[in-house]
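Shown here: the complex without one of its protein chains, the others still in place.
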Amino acid sequence: MKNPSKLAAAAMAALSFAGAAAAQSINAAGATFPEFIYKKWFSDYKNAHPGVEINYQAIGSGGGIKQLTQGTVDFGASDRPLTDAEMADPALKIKPIYFPTVLGGIVPAYNLPDVKTQLLFTGDVLAGIFLGKINKWNDPRIAALNKGVKLPADDIAVVHRSDGSGTTFVFTEYLAKVSPEWKAGPGVNQSPKWPTGMGQAQNEGVAGAIKQTPGSIGYVELTFILTNKGMQYGQVKNAAGSFINASVESVTAAAAGLTTFPASITNAPGPKAYPISTMTYLLIPSTIPDAKKREAVKGFLAWALKDGQKLAPPLGYAPLPKEVVAAELKQLPQVK
Amino acid sequence: MSAPAITSGGTGRTKSLLSSLRGGDAVAHLVALVFASSVLLVTLFLVFELWIHCAPSRAKFGLSFLFTRDWDPANGQFGALPFVYGTVLTSVIALIISVPLGVGAAIFLAELAPHRLSEWCTFLIELLAAVPSVIYGLIAVFTLIPLMRQYIEPFLKRVLGFIPFFSGPAFGDGYLTAGVILAIMTFPFIISISREALLEVPRDQREAALALGSTHWESTIQVVVPYARLGIFGSIFLGLARALGETMAVTMVIGNDTTIHTSLFARGYTIASVIANEFAEASDDLHLSSLIELGLVLFLITIVINALARLLIVVTAGRGTGRAT
Partner (left out) sequence: MNRLAYRKLVNKIMLTLTGVCTVLTVSVLFIVLGYLVFNGATSIDWAFLTQLPKPTGETGGGMANAIVGSATMVAIAALIGLPVGFLGGIYLAEFSGKTFGFLVRYMADLLNGVPSIVIGIFAWTVIVVPMHTFSALAGGFALSLMLIPITMRSTEQFLLNVPRSLREGALALGAPQWKVIGTVAVPAAMRGILTGMILGIARVAGESAPLLFTALNNEFWPTGLRQPTAALPVMIYKHAMAPFDDYHRQAWAAGLVLLAMVLITNVTARFIASRGIAVQKG
């Protein structure tokens, strides 16, 4: 044989195909916000049900919606609902049903090796930073919130998402609520025109960039901070006037009274609520023609809404309120 | 029965296919022809597919696409200028660094180094060409960026900060860093091909200059290099073509900023990088079409540069280069 390495590779591949032939292979793609809990869920579910293999690619909410529309994945995931334009897209043959999975928080993460105290931010100041109006760390507006903290005179390196992101959508939604200047400017969008900063793909990329660049600040989902030793993040002032640390408790408080979905829970009124919180959704097509796939997906959803919720808090996500879970289990039969 | 024809390439006569599909020769010819034409067809098909799939943005923006600075997926505004700027700028920076170093090294290896050393060094340098782009990117992210951020960029800022190119915030990534990693990636092409061009210069040219009393350097720079200049230019164009199309290493260090900045320390974007980052989730048709149109623009730029390069190298090989000045 001219190229023995080719033969060996083919044999390896054939063997692995044969071994996995029995598995029900399901493809999903979407938000990076919940990727920790989703990957854990899919991995645990596969261990419990070896016949079901759900391959999830975290490419961003925008990507998830697009792949779902084009039919290149079996279901999608997004931190934001589809826009009217996306719903009306003629390519979207089967309309999705929203299944919220967990709650989570978005934190302002930064990298200031010499600042040991946790910084405090208000929505206004965050808007100023991301608008490029506040561009030095020792700006009086930041200093006013953090009395007694020695802030360096360095430039602020803003990091934002370069891809269509549900995390961005929620973050800009929060900024628009607290800053009229942001609302009039870039506005609420999964991929706004950023006045300043560098873009990285996915939550991972933003977290990676912040970690590598002293003087940088960006917005990432909480778990990325918790799983990375030494990454710093700030507290944010909520609507009730208190500075809140993002945590399972404060995110749960933001969802108090939540019964319907999709819904926005940013800048929630509660005294202990974390202001930049959100639900995240799985976008399940209302019709799944393949019976085996449909059963597998529905089986997974039922598991995620009950047993899966317990796995959320250790990873930094908050479980859904009971009312929401009940409503979802009621709508599960709608997936035909 | 086929008359034996001497065919060692290029000028064999072909029999009319219609008249003889009998005999092994005709079959062999046909089979080979089919496969050769497939290359033709695939390439033409590629251009065709690119062209059709960018119809929406061509229709909407026309030629102004190339000159608009705005890249705003949210509002349906797409312009190619920031990416063309970034692509050209990083490639120019790469050439500014790699051409002097590369041609210098080529001169050393062709003129001064002992034969064995020259062969070994060239071998090692050509291995550099085989290293995948993503590995350059990996090393750049963890070594080059901190190096630029902590030492090189502050130094340049102190010394040359009065020039707009070297002012502004410097975080280690951006145009300059991308240019540096591209320079490293183009070294092998420039050195290898320039060295070949220099080695092809006939001995008597050199010896004539030396006989007239020039120093070794003078004979090199005034006689040998001009004689080989077409081949050297060809290598530069080839290196440029490679730099323009480079994706992974650049994407990892360019900083992904869709606006145009003067400072070399600033973050920017190149055509290849924006396609790599945004393609998988370009949510609407216009966005996708604009990205594909960008791909077409890049393709056209690299075609032109490649064609010029091939032309120069062929002319060098064929006609024995230009005259010594």
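Odds and ends about this structure:
Order of writing sets the chain letters: A and B. Residues in each chain are counted from 1.
Keep in mind that, in the parts below, a residue touches a chain if its C-beta (ideal position, glycine included) is under 8 Å from a C-beta of that chain, and two chains touch if they have at least 3 such contacts.
Just so it is clear, the structure is predicted and the values come from calculations on it, not from any experiment.
When the missing chain is restored to the complex, the residue among B:209, B:241 or B:312 that touches it is B:241. The missing chain, though absent from the display, is touched by one residue of B:156, B:201 or B:252; that residue is B:252. Chain B residues in contact with the hidden partner, per the touch definition given at the top, are 2, 4-14, 23-25, 27-29, 31-40, 42-46, 49-50, 53, 100-102, 104-105, 107-109, 111-113, 121, 123-125, 127-128, 130-139, 141-143, 184, 187, 191-193, 196, 215-218, 221, 241, 244-248, 251-252, 272, 275-276, 279-280, 291-292, 295-296, 298-299, 302-303, 306, 310. Counting the whole complex, the residues of chain A in touch with the unshown chain are 2-3, 6, 9-10, 12-13, 16-17, 19-21, 23, 25, 27, 29, 35-36, 39-40, 42-43, 46, 53, 55-58, 70-72, 200-201, 204-205, 207-211, 223-224, 227-228, 231, 315.
The rule is simple: only the chains that are shown with their structure count from here on.
Chain A and chain B have Cα centroids separated by 38 Å.
Those residues of chain A that touch chain B in the shared complex are 59-60, 62-67, 85-86, 155, 157, 162-164, 187, 189-193, 197-201, 212-213, 215-216. By the touch rule above, chain B contacts chain A in their complex via residues 72-75, 141, 145-146, 149, 169, 171-173, 255-258, 267, 277-278, 280-284.
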